[in-house]
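Beneath this line is the structure, given in structure tokens, with notes to follow.
Note that one protein chain of the assembly has been removed; the remaining protein chains are unaltered in position.
Then we have chain A:
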């Protein structure tokens, strides 16, 4: 399987890197919003994508276009993301090309799922929260990144 793992810079990226053992035996490709992060995944293909947030719709749309382009190039079987908005664009783009999609909501969301997480829960093939009390019929709790 070819897996594309996407996360924004910062905490989302740190959480994504902690999932690496889950992808053993598969072809793993990373994408994030800071070019220098390539250094943290030496030996893996890495793509940088523009940052975006739901507060700027133009940037958000541009991010979707870039992520779509990336996904058409890479053609992953699975797209997995720990957020935030660029990760959600990955889930949407993944749906369009028929890849299996996985959303893992950040451990920082302790009281509610993130806005992106709520949208992802409706469209991703699998969604996780990292807090048991936030799980429901669509969002699974099964441990956390710690």
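The criterion applied here is as follows: a residue touches a chain if its C-beta (ideal position, glycine included) is under 8 Å from a C-beta of that chain, and two chains touch if they have at least 3 such contacts; residues count from 1.
Just so it is clear, contacts and distances are computed from a predicted model.
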item: Record-based protein name (UniProt) of the chain missing from this complex, from "Branched-chain amino acid ABC transporter permease LivH", "Stage V sporulation protein AE", "Sulfurtransferase" or "UDP-N-acetylglucosamine transferase subunit ALG13"; value: "UDP-N-acetylglucosamine transferase subunit ALG13"
item: Residue in contact with the excluded chain [from A:29, A:102 or A:121]; value: A:102
item: Touching residue (missing chain; options A:4, A:29, A:80 or A:120); value: A:80
item: For chain A, residues in touch with the removed chain; value: 1, 3, 9-15, 18-23, 26, 34, 36-37, 39-40, 55, 78, 80, 100, 102, 104, 106-111, 125-126, 128, 130, 140, 142-146
